[in-house]
Every structure is written in C-alpha cells, then in structure tokens.
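Only a single protein chain was left out; the remaining protein chains are all shown in position.
Letters are used for the chains, namely A, B and C, taken in the order the chains are written, and counting of residues starts over at 1 for each.
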Amino acid sequence: MSGSLQSYLILSALLFAIGTFGFLARRNAIAMLMSIELMLNAVNLSIVAFGAFIPALRGDAAIIALMVMAVAAAEATVGLAIVIAIYRNSRTPLVDEYDRMRQ
Amino acid sequence: MSLPETVPFLGWAWDDLLFLFFAGALLGTGLMVVIGRNIIRSGLWMICCFGALAGLYVLLGAPLIAAAQVLIYIGAISVLVLFAVMLTQSKSGPVGLVFHHQAWAGALAALGIGILVAVVVAGTAWPLAETARTPSPTEELALLLFRDYVLPLEVVSVLLLAAVIGGVFLAKREREPEETIVPAEPARERMPAPAPAVGTRELTP
Amino acid sequence: MTETDLVAISPLIFVIALAMLIIVADIIWPDRDDISTGLTVAGLLVGAGLTVLVAQSEAREIFAGAYVVDPLTSFLDVLFLAIALVTVLVAPDYLRPRGLPMAEFTATLLFAISGAMLISGSRDLLVLFLGLELLVLPGYMLAGYAKRDGYSTEGAIKYFLLGSFSSAIFLFGLALTWGFTGTTRIREVAASLAQLDTASALAPALLMGLALLTTGVAFKIAAVPFHYWTPDAYQGSPTPVTGYLSVGPKVAAFALILRLFVEALAPIKADWTPVVIVLAAITMTLGNLVALTQDNVKRMLAYSSIAHTGYIMVGLAAYAGAPVGSEAERAGLEGLLFYSVAYAFMNLGAFAIVSALQHRRGVTSQIETFAGLGRRAPWAAILMTLFLLSLTGIPPTAGFFAKAYVVLAAVQAGGWVSVLAVIAVLNAAAAAFYYLRVVVFMFMRDPPETARPVLTGTMMRAGLAITAVMTIFIGLVPPVTSGVIEFARVAAEVLLVRTAGG
Partner (left out) sequence: MSGFLLTAAETETPVAAAGATDMLLVTLLVALPLAGFALTALLGRRLYTKAWVIAVPVMIVTWLIGLYVIAQALGGAYGEEGLHFTLYRWIPAGDFTVDAGFLVDGLTAALLIVVTTVGMLVHVYSIGYMAHEPGRWRFFAYLNLFMFSMLLLVLADNFLVLFAAWELVGLCSYLLIGYWYKRRSAALAAKKAFIVNRVGDVGFGLGIMAIWTTVGTLNFHEVFEALPEAGLEPWMITGIALLLFAGAVGKSAQFPLHVWLPDAMEGPTPVSALIHAATMVNAGVYLVARTSPIFAQSPFAMLVVASIGIFTAILAASIAMTQTDIKRVLAYSTLSQLGYMFAALGVGAYFAAIFHLMTHGFFKGLLFLGSGSVIHAVHEEQDMNRMGGLWRKIPITHITMLIGSIAISGIPFFAGFFSKDEILGESFKLGFGWVWFIGVVVAVMTAFYMFRLMGKTFYGPSHVDPHVADKIHESPPTMTIPLILLAIPSMFLGVAIGWPPEGGLIHQWLGPVFHEAEELLGHELEPYAIFGIDGFLLGASVAVAIVGMVMAWRYFGFRVPLLGAEVQPRARRVEVLTERFRGWYDASFHKWWFDDLNHLLFVRIGGAVAAALWWFDVNIVDGAVNGVARLTQGTGREIRQIQTGRVQNYALGIAIGLLVVAVSYLVVTPR
C-alpha cells in the first residue's frame, strides 16, 4: 500500500477532486482560494510521489515541489489582495454576488 | 525497546499504517475544509490538512519538502489566508450561505474528475517507476538547484517580487482621491457604494 | 550559467531590471508618471533593440537546455515588447484622469511581459509553468488595477479565481506528463514520446495528462467552452489593460502551445488534433454569434477576441491535421504566427480608440458613446473604422491577409481541417455585421447632446499611429508584409526542424 506509486497517485486524485468540489461549490472567495490551495497540494503530492518512486526524477521532484509552493504563495498573495480590494468595493466576500457583468 | 516488525493484530507494515493514517487525515481534513460552514474553521482544517500532507512527504522520504510544507504552507500561506478571512468576515459573512445552489452539480463534476483521474493513474503502467522508494538526498538537491534549475529559481524570485508589488498596491488603502471632490460624472462604470442585498442583481452596464 | 547564457538572455533580464528600476524611481520621485512612462518607453525600445541584436547570433540552448534563443523566441519577444510599448503609450490618457499611478502599472506590465518572454524561449516544462504564472499573476492585478471601480475588481476576481483553477488543472497535466516521460526538458519529452509504440493505444495517464493540459491552455487562449472569464474580465478591466489582456496573454498562450504541443507533444499530435479542430470550430462560431448581440463595445470586442482565437486555432489545426513533413504543416504555423502579429496590432488599436474616448471619467464603452464620432472626432472615427475593417478581414488590411493565410493553410491541410476553412469564411462574413454596427454608430448617428470633445495626448497619438501604421503596412506595403512573413516562416521552421529531428 504505502509501497506503491499508484496509491499515492490515487490519493492525490482524490484530494484534487475535493479541491475541485470546494471550488465549484463554495460561495466565499477565500474558501475558493483555499480549495485551489488544496488542488495545488494534490499536484504536489503526486510530484513528490513520482520523485520517490522514479529514480530518474529523484532530485527534480523536490525542486519542482518547492517551486510549486512558491507559486502557490505568490498566487495567494495576489488573490487575497484582490479579495480585499473587492471587499472594500462591494462589502461581500460571496463571489456569486459579483455578477453585474454578464451575458 | 523496539517495535514489532508489523502492526500488532493487523499484520500490516508500520509504513502502511502510517500511510493509512495520514491519507485518512488528509482526505478527512480536506473534506472539512470544503464543507465546513464556518470559514475560520475551514482555515484551521486547512492547516491540519497541510500537516497531514507533510507527514506523507516524510513517509515518501522527502523530509526537506515536508519541512518546506510546514514553513511555507502552514507558516505563511495559511496565516495569510486567516488574516484575509478576519479582514473580510468581520461585518457580514452569513454563515448559512456556504454553498452555491449548483453545489450538487459541482459535486458530480468533481466526483467524475476524481474517479476518472484515480482510475487512470491506477490503470497506468508507469514506465519508469520502481516498486521501492528512494529517498531524495539533500546535497544533490542543492547542486541541482544551482546548476540545472538556476533559471526557475531566479524566475520564482521575480514572481514573488511581482506578486508582492502588485499585492501591496491592490490591498493598500488609498487616501481619498481628490476626484470625489470634483463634481461627479454620471458614474455608470463605477460601482455604487452600498452593497447589494444578497440575491439581488443589478442590470448589466 | 555562463557569460554567453547571460548575453543570450539579456533582453529578458533587461525587462525585469527595468521593472525594478521603475519601482525604485517611483520611491525616489513619487507620483511622477512622466518619469515612469518615459523610462518604460525608452527601456522597451532598448529592449527591442537588444532582442534584435541577440537574434543576430546563432540559435543556442542555455541554462543546461532549459531555455533557447532561436528565431521563434526572437519573433515572439519583439512582438511582446511591441504590445507592451503600445499599452504603455495608450495607458496614461486613461489612468491619469482616474488618479491611478503609472509606476505600478508599468512595473506590473513589464513583469507580465517578462513572463511572456520566458514562455517564448522555454524548453523546460517547469520554466514553462513558471513563465505562465509570471505572465498571468500580474495580469490579474492589472485587471483589478482600478481598485476603486467595482467593475474592475469584479473582473479581476473572476479572472483570478478561474485562472488559478485552470493553472492547477494545467499543473496536474504537466505533472502526469512529467511522471510518464521522466523528464522536464522538452527535447527529451518529445524524444521519449517519439519512442512510443504508434500502433497501440497510449497509456491512459498520458491521455489524461493531455486532457488536463488541453483544458489549461484552452482556458488561457479563451477557447470555447473555457472562455467564460473573457467577457467579464475584459469588460471590467481598465480599457488599456483590456487591450493588453486581449493580445498579450493570448499570444503568449499560443507561444506556450507552440512550445508544448507543437514541440513536446508533436509525436502524439494525431491524438490531440480532433479536439483542436472541434474547439476551433465552436470557438469561432460562438464568439461571433454572441458578439452579434452585444451593446457594449468592450464586451463586443471581448467576444470578437474569442472568435479570433478560433481563427488562430485554425492555423494550429492546419499544422496538426496536415501529414507529418508536409508543406501544410509549415503553412499552418506560419499562419498562426502571422495572424498573431496582425491581430495584436489591430486589436490593440481598436482598444486604444476606446481608451481615447474614455479619457474623461464616466464615459462608458456602450455603443452609444460612438454615436456621431465621425462628426466629433473624424480621426478617431477613421482609425476605428480601419481597425474594425481589419478585424472583419476586409482587404487590403492586415486582418485580411491573416485570415487568408490561416484559411489557405487549412485548405492545404485537407481532411476535416478544410471544413474549418469553410466555417472560418462563413464566420468572417457574419462578423462583418457587428463590427460594422460600430461604424454605423460612428457615421450614421448624431452625437449625444452631452458629448464633449475627445481629448488625446501625444502618447496616445503615438500608440494609435503605431497600430494604424502596422495594420495598414502589413496589408499594403510588400516589404513589411514579406518581412513579417519571412520572420514567421523562419520561426515556424525552427519548430518543424526540431520535431522532425526528434
């Protein structure tokens, strides 16, 4: 179980699905952002798993995982800044109420 | 005193037990993040989730990544998220309105994607994979980072810089700009000040 | 890392340094828009010169094969710098009346452009992903740049959330591809895929990875049905940003497709061709159909930009659908690149006019704003007509040739791709209707009572001049046309030689 690549990848897929569900279902912008973080972490899990089971990728995986974390941090910074800016304008964090532009 | 070879009564390897524990914790906490009604609790669950993930990384023989996970995710990102939650939840934030009314469709789609990806990764014979795990050596990592991956490293630093500059600009509270003093134009492109009530919509501009 | 590496990558370093310099300058002399703008314009010109200089030498791989400076890189870099230049020239007229600073704007824009330049020469999946993030993150911020404007922040949050969602999907695709091929270097990915048994089915994980990658890039180029963010983000953004968003990230995403799909995934192109063909067809058609019903010019142009994505994808489909090693393969890529250039200038021009009209605060981009423009500001009206005619594809403008090239390539490719050619022609005919509607408002309506004169600054005029001259010259002046085509051809051949060589 813990000795096979597949089980980690399946775990990663399930976490990705949970993140996707959160993104599709939640109304709060920050909750959606958290869901995206879950998705990125799911990807990271599969990357680290590849690194552990594929000798050729041993070193690469760690670096890529670190880079993805950095990207996630940058994304969170920008996203939260935008959330705060829009909250100042419309006083709600519920994204589905931002629908003045449509059709 | 040493532990027995396998888990008593169950006959599993200790690694398997740890894997099951962390996997269960990961999925359980992850689920709590997305279905939790209180957004602050969701944030706290997220920290637990990241912790479980760090455990898995250790299990996979990547302690450095696990450390980074704790530092970056739990130490930085989660705190950032919690701050943002505090900033935006203080006045409104109706707890009951957690889910969008199309959540069931979202659940179906997410389930579809999850099952599809799980089936696919399970059904693939990964050409280069071995059955045994190989721990990643930290020294080699440093070498790689500054030889093969020097460009990504630099790019990431630029990316963070850009994010910080933009983030500061967007989030910083401006002094009231003077144009509010100037007689206002018919501001069709600008947002009206009061927040629309939940469920109401305005006409498209 | 060697000295030659640094020389080869100097345009990219220069752009990043310029962005930092502007921030520093803003700290020393706060709120001096003229300094930031002047620095940026001068810097972009120098950067373009540097790119051309670097392009003179032999193509070479640098950073242990993670980056390459070849004709394709140079072609795209020059285009990106030109896009940035026009955007910076157009922006002050819109931002200043709204009390928005130029320094952060130009710095953020330059960071985005450096991301685009990183993509253009990237030969490594990780660099590709980082380049993409460096491209889109500043893009989200630019979309929300008018942070006190509800529409701007609404567009930004939608763009950000959906963009991050698609980035995660794209990253998962990259991870699966990477895990399957065991390398991040594009050359090695292609070599590994080329060794696959062509007769039997591909591994499901690889196909799943392909699906995730397709979804990710289809989102970035705004192909239907992954286009939802486009109209809202474009309409909400400050108009100069809309102009930039409609060309910069789009062309950069096509650069990503060239490096990823055309270079790394070329050996399995038979697998992704049908999806590209279908996406191209529905993208063109839906973009045009919905554009027909829009009353807001920015939103109309947003839908029209979706339609243009479809036309560019026709070039990609021509490459993908053509037999390996055939002439049509090259023609398709050449058409894609040529279309990108033509589209960049004509679309930027159209948005520049909208920006110019919105010089005064409170002027909307509703179509009524254009009523009687022919009387009020004949020059703006004439230029807008030029850009719209070019977008329609009326000869002898740049847009006509761009369409002609991709359509002819599609016909050459044969098979189902030639059906795309017919769909493209039908769509081009339908598109005339909504573009012309703006012309009708400009020349056949009376200006509203409240209309005030249109003001344009020198910079805005320079930006308009560049876009207009390019739109006409690419269509009408043979040395310019053939220059762009030659350049595109050389750039396209780079990809083909490499994929043919494995």
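We take it that a residue touches a chain if its C-beta (ideal position, glycine included) is under 8 Å from a C-beta of that chain, and two chains touch if they have at least 3 such contacts.
On a predicted model such as this, the values are computed, not experimentally measured, just so you know.
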Any idea which chains on screen the missing one touches?
A, B, C
Out of C:I113, C:A175 or C:M208, which is the one that touches the chain we can't see?
C:M208
Of C:T4, C:S57, C:Q195 or C:T293, the residue touching the omitted chain is C:T293
Can you list, in ascending order, the subunit B residues touching the missing chain?
100, 102, 105-106, 109-110, 112-113, 116, 120, 204
Mind listing the subunit C residues that contact the chain we can't see here?
157-158, 161-162, 165-166, 169, 198-202, 204, 207-208, 210-212, 214-215, 218-219, 225-226, 228-229, 231-232, 270-272, 274-275, 286, 289-294, 374-375, 378, 382, 389, 394-396, 400-401, 404-405, 407-408, 411-412, 421-422, 425-426, 429-430, 432-433, 436, 440, 443-446, 476, 478, 481-482, 485, 489
Residue by residue, what part of subunit A touches the chain that was omitted?
20, 23-25, 27, 32, 95-96, 98-103
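Keep in mind that, in the parts below, only the chains that are shown with their structure count from here on.
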Counting C-beta pairs in contact, which comes out ahead: A-B or B-C?
A-B
CA centre of subunit B versus CA centre of subunit C: separation in Å?
30
From the mean C-alpha coordinate of subunit A to that of subunit B, what's the distance rounded to whole Å?
4
Name the residues of subunit C that each touch 2 or more other chains.
126, 130, 133, 137, 141, 144, 147-151, 172, 176, 179, 182, 235
Please output the residue numbers of subunit A that touch at least 2 other chains, ranges allowed.
16, 19, 23, 29, 33, 46, 50, 54, 56-57, 60, 63, 67, 71, 74-75, 78, 81-83, 85, 88-90, 100-102
Would you pull the subunit C residues touching subunit B in the complex into a rising list?
1, 16, 19-20, 23, 63-64, 66-67, 98-99, 104, 107-108, 111, 114, 118, 124, 126-127, 130-131, 133-134, 137-138, 141, 144, 147-151, 172, 176, 179-180, 182, 203-208, 235, 296, 360-366
Can you list the subunit A residues touching subunit C in their complex?
16, 19, 23, 29, 32-33, 36, 39-40, 42-43, 46-47, 50, 54, 56-57, 60, 63-64, 67-68, 71, 74-75, 78-79, 81-83, 85-86, 88-90, 95, 98, 100-102
Within the complex, which stretch of subunit A touches subunit B?
1-31, 33-35, 37-38, 41, 44-46, 48-63, 65-67, 69-78, 80-85, 87-94, 96-97, 99-103
